[in-house]
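Shown next, in structure tokens, is the structure this report addresses.
Excluded from the complex is one protein chain; the other protein chains are retained at their positions.
Labels run A and B following the written order; every chain starts at residue 1.
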Amino acid sequence: MLTLVAILVDGVIYSSWLFIVSAGLTLIFGVMKILNIAHGGLYALGAYTAVSAIGSYFAGGYPPLASYALLLLVAVVVGLVFGLLIERGVLRLMYGRDEIVIVLVTYGVFLIIEDAIKVIWGASPYYASQPYGLLGRVQISGLAFSVYDLGLIALASVTGALLWWGLNRTRNGKLLLAVIHDREISAAMGVDVRRVFTVTFVIGAMLGALGGAFTAPTTSVVPSIGVELIVLAFAVVVIGGLGSIEGAAIGALVVGISRASSVHLLPEAELFVIYGVMSLVLAFRPQGLFRRVVARKI
Amino acid sequence: MSTPILETRNLDKAFGAVIAAAAVNVRVEAQEIVGVIGANGAGKTTFVNMVTGYLTPDAGTILYRGRDITALPPREITRLGICRSFQIPQLFPGLTVLDNVLVALGIASSRRLGFWRALRSPARIESAERLLADYGLSEFRDRMITVLPQGVRKLLDIAMTTVGRPAIVLLDEPTSGISVEEKFPIMTTILDALRATEATIMFIEHDMEIVERHAARVVAFYDGRVIADGPTREVLTNADVRQYVIGAELHRRR
Partner (left out) sequence: MRGPAVAIGLPFLLFCGLIAAGFLMPGWLRFITLIALAKGLVVLSLMLLMRAGLVSFGQGLYYGLGAYAAGLGVNLLKVTEALALLALGVAVAGAVAWVLGFLLTRYREIFFAMLSLAFSMILYGLLVKSSALGSTDGFNLPTPTFLGFAFAGTAARHALFVLTASVAFAAALLLHRYLGSTRGYLGEAIRENEIRVEYLGASVRGALHVKYVLSAALAGAGGALTAVATGHIDPDLAYWTTSGEFVFVAILSGTGSVAAPFLGSFVFEMIRTYAFAYSPNTWQMVVGATMLLVIIFMPGGLWSLFRRRPRLVTRS
């Protein structure tokens, strides 16, 4: 029973973190048809920037609780600056090229970001656990959980809700959905697709950085966090169905719960389980769980 | 009565609420040339798709020389000797015209595909050039598909359909997308080349003058059903056909 609670809570916490990152990845894929490996780099940039920001913030003796706002600010700034840089500086030159070639381009950008991080921050681990310890722990069925971790669930829920509201209830969001549904027709109807691309990429980048920024306090920040994250996020969006936000939520839950079960029951199989589940899902639902029915033009 | 080369019995096919075929019974004897007419959405292409295995009928059977071929995949039906051309030419756009034909010949020439002998053998190049000449395509030999005009693509599509010397050739609107002046010579080229192979031919066509000139027999579709089947002159003067098919075609022309 205790194990079950632990699996569920740990799983949902892990899923929340995965969802925040994957939502950005799947949004970019849905709108731009780009599987963005550089997302891992944005995540790492978010984490490192957060570490530095938190470090100087607490050294300055400012009110500790406002550090959460600082994390948010970091995500917005990193996403804005690097999102614009990557989309305007690199991807814009590539539109129209083969999907796989663009994947490679984002891989190249990812490698560059990785080394840039090593040049700026070095290879040794960083810690910024102050915001993590601040909130203490609570008991759930006799198990202690960190309030910060539970806060991640709230953050993911708010992020998901905001995305849903933004896409379905605002004019710009509906334009975005129109582009996801049919890029050519949207362009013909007068939607400025390039502008939509830029905005989407920046929002996606912010989500990646947001995931990184809020992960920083919970772990040691090392250069490999980006590489490890991106393949996990791939698994999530592929399970959910590339380009679907609801799918990313479900995919994150599937991956999160499977991983938590494995960690508690069979630690050797941790990575194996995640990709095993992904292969199983693809074997039966090639388009992922949330299949968007695409009207094929013949 | 002899076994027909192709026979369909009570073919049904529905796409949701749309009936694309309802109890379609067609018998074709060897070496017949049959025109298939009907307005858009009448079920002509569905018929071709079912016969060649692209679609599986909801009910009914398809017999080839008395053998049940109903749920076979396209490649097996092709191997048996039933081939089809396409309304939208299905070519290999990244290859030259010659390579398109060579690949087609290579695949069609043997059941076990060679992995060692070169595709571009002198003998095969020669037969490819002969085929291109039959269809008047020699001058396009080394062009890429992407630069070809529509009429040339249609001809190449049909030429590639016939590489395996099929016993039955189904032509899906061979002259669609081709200008009025070109239609007649192109159709003549196609049928001359096909007659030389002694194939049984069914062709879908909207132009009644072409149907009248080339088909000995006509099958008329309306709403997924066969509403007339017989000698060309009889069918084309049939009251139902005049109302539901030819009337519609006249509207189409305007």
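Everything that follows uses one rule, which is that contacts are C-beta pairs under 8 Å (C-beta built on N, C-alpha and C of every residue); 3 or more make two chains touch, one makes a residue touch a chain.
Only a predicted model underlies this, so the values are computations on that prediction, with no experimental measurement involved.
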* Can you pull out the displayed chains that the omitted chain is in contact with? => A, B
* Which one touches the absent chain: A:94, A:134 or A:153? -> A:94
* Asked: Taking the entire complex into account, which one of A:136, A:190 or A:286 touches the absent chain?
  -> A:286
* To do: Would you indicate which residue among A:103, A:140, A:154 or A:185 is in contact with the undisplayed chain?
  => A:103
* Candidates B:52, B:175 or B:200 - the one touching the absent chain -> B:52
* Structure fact -> The missing chain sits against chain A at residues 35, 37, 90, 93-94, 97, 99-101, 103-105, 107-112, 114-116, 118-119, 227, 231, 234-235, 238, 242, 268-272, 274-276, 278-279, 282-283, 286-287
* Asked: Which parts of chain B are in contact with the chain that was left out?
  -> 52, 73-76, 78-79, 83-84, 90-95, 99, 102-104, 106-110, 113-120, 142-144, 147, 160-161, 163-164
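Heads up, the rule we're going with is that only the chains that are shown with their structure count from here on.
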* Asked: In whole angstrom, what separates the CA-based centres of chain A and chain B?
  -> 52
